[in-house]
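Data first, discussion second: the structure below is written as structure tokens.
For this depiction, one protein chain was excluded, whereas all remaining protein chains were kept in their positions.
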Amino acid sequence: MSEKLIDSGNNAAAMAVQLAAAEVIAAYPITPQTPLTEKLSELIAAGEMDAEYVAVESEHSALGVCIGAASAGVRAFTATSSNGLLYMSEQLHWAAGARLPMVMCVVNRGIGAPWSVWNDHQDAMSQRDAGWIQLFAKDHQEIVDITLKAFRLAELVHIPVMVNYDGYYLSHTYMPFELPDAAVVKEFLPAYEYAHALDPQKPESLNTVTLPDSRNDINGVKQPGYMDIRHNLHQEMRLAMDVLEEIDADYQQRFGRGGTPIIDPYCCEDADYIVVAMGTLANQFRDVVDRLRQEDGLKVGVLALQIYRPFPTAKIAEALQSAKGVMVYEKGLSYGNQGALYADLKSALYPYPARPQLHNFIVGLGGRDIRTEDLCQTLKSACLQDDLSSPEQTDTPQWIGLQL
Amino acid sequence: MPDSRFKVLTSASTSGPGDAGRTGSWRVERPILDYSRCIPAKTGKSACHLCWLYCPDNVVSKAIEPKIDLEYCKGCGICAEECPAKAIEMVSEENFVAGGEDE
Partner (left out) sequence: MQNPSQQMIQIRWHGRGGQGAITAAKVVAEATFKSGYGGVVMAPTFGTERRGAPVSTSLKVSREKIYDLSPIQFPDIVVVLDYLILNEVDVTVGLKPGGLLILNSPRSVSDHPFPDFRVAVANVTKLGIEAGLRKGIVNSGIIGALGKASGLVDIEVLSQCIANEFVGRKPAENARAAELVYAATEVSEPSRGGSHA
């Protein structure tokens, strides 16, 4: 039986991992992720979850354990935040290059220095090129649903998946959600079987120094060189988007929720101006959209990006073809350039005929309050600013909520 | 549940002769085995075989008369170094350039 309950986002994630029957959990505590891993260790200690909890001394080791577990054909899970994710960085690239399926929740938090425990997206954005699939949840229900889908996706496409959700806004906030029926989850997510699982009867050398060129192995079979392996990762990561849609369709059929695994548009059909955002920020904009439509008669909509890597280039560009203006609001940036999401989106639009006017806003870094009032005002003035100022000016990110 | 659309290229190899190509051409010295000293050959028992054990390229057979696969032997000389009976001698490849001499 599915169950409706009210609990924190971290507990929602833990319950989803329990439902997914992860077999190895290795994690190092870091705010705001800590309650998630505490909950998992409690579930295991209480015998409510049949998994091995490996206490490690660092995030680097946590992901190392998951790499080992996944190599042995075991369903592995870890979670972290902020600097913990950065400490994993080397292992992130390794897990992806070795094509090991696993799921990690990243409870998004600003990066030090200076220390901040509060939310922004810089941690995940900074690891966008590691070869992981990066999904973003907007509420507790999505944390549960996306985590379950993530395990199946990772195991089908053999690429590790990061499930991102906002620190505090979701991790420590209580809100209602539905936990799916365990028996149906079992049908949706069968046990993980890995064809190349480590086998003492079949010794192999894995990911040793791999030559630039392809070569024949001892059986005369052509083996890929480094570049072939990396090209294949890229191609199959692009293809993973199709697989995510298929998985989502199956999930929707079984559990009644889904339909927007890639982009989640709200009031975009007739919109002249479309906001693009990720995570809880995109949901906050739903109220902004309602208000500007009602009070100012502005045809605005918001497009939530549910997946950042692979970047849904065509889907997002097509969704913006009839917009006059596109406003990208984001909680992170590529220092010295502009918002990373903004730059990606701009590049996605380039080959398409319609070139809406673009605006970039940086908000909420290190947990700076994102006032709905400020979102309303900045969005409204961007909509009304019809005449393009200098290209350089329009292409420069505007910071919202600065106090100095 | 493999998906046929995904090739999942990874770097995996089984160690064995030829793992790095036809490495016999790398050899400047050739191991020559004197079966009159070789322990398994002399005793007719599967004893010793340290040459088989130590060969980093897996090119020595574990036979009563051990054989070295010159197609892949790089001539590193570890077998000669380890042989307790001093049954293996490393001989310069120059001696085999003209062809005709057997091993």
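So that you can tell them apart, the chains are marked A and B in the order they are listed, and the count of residues begins at 1 in each.
Just so it is clear, a contact is a pair of C-beta atoms (placed from the backbone, for glycine too) under 8 Å apart; a residue touches a chain by one contact, two chains touch by 3 or more.
Every value quoted in this text rests on a predicted model; they were computed, and no experiment measured them.
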{"item": "Touching partners, among the displayed chains, of the absent chain", "value": "A"}
{"item": "Touching the absent chain when the full complex is considered, from A:168, A:273, A:329 or A:361", "value": "A:168"}
{"item": "Residue of A:90, A:213 or A:369 in touch with the missing chain, whole complex considered", "value": "A:369"}
{"item": "Touching residues on chain A - with respect to the absent chain", "value": "6, 32, 117-118, 168-170, 172-176, 280, 283-284, 286-287, 290-291, 294, 369-373"}
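Simple rule for what comes next: only the chains that are shown with their structure count from here on.
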{"item": "Of all residues in chain A, those that touch chain B in their complex", "value": "98-99, 155-158, 190, 193, 195-196, 203-208, 210, 215-219, 223-224, 226, 228-229, 232-233, 236, 239, 243"}
{"item": "Complex contacts: residues of chain B adjacent to chain A", "value": "1-3, 5-21"}
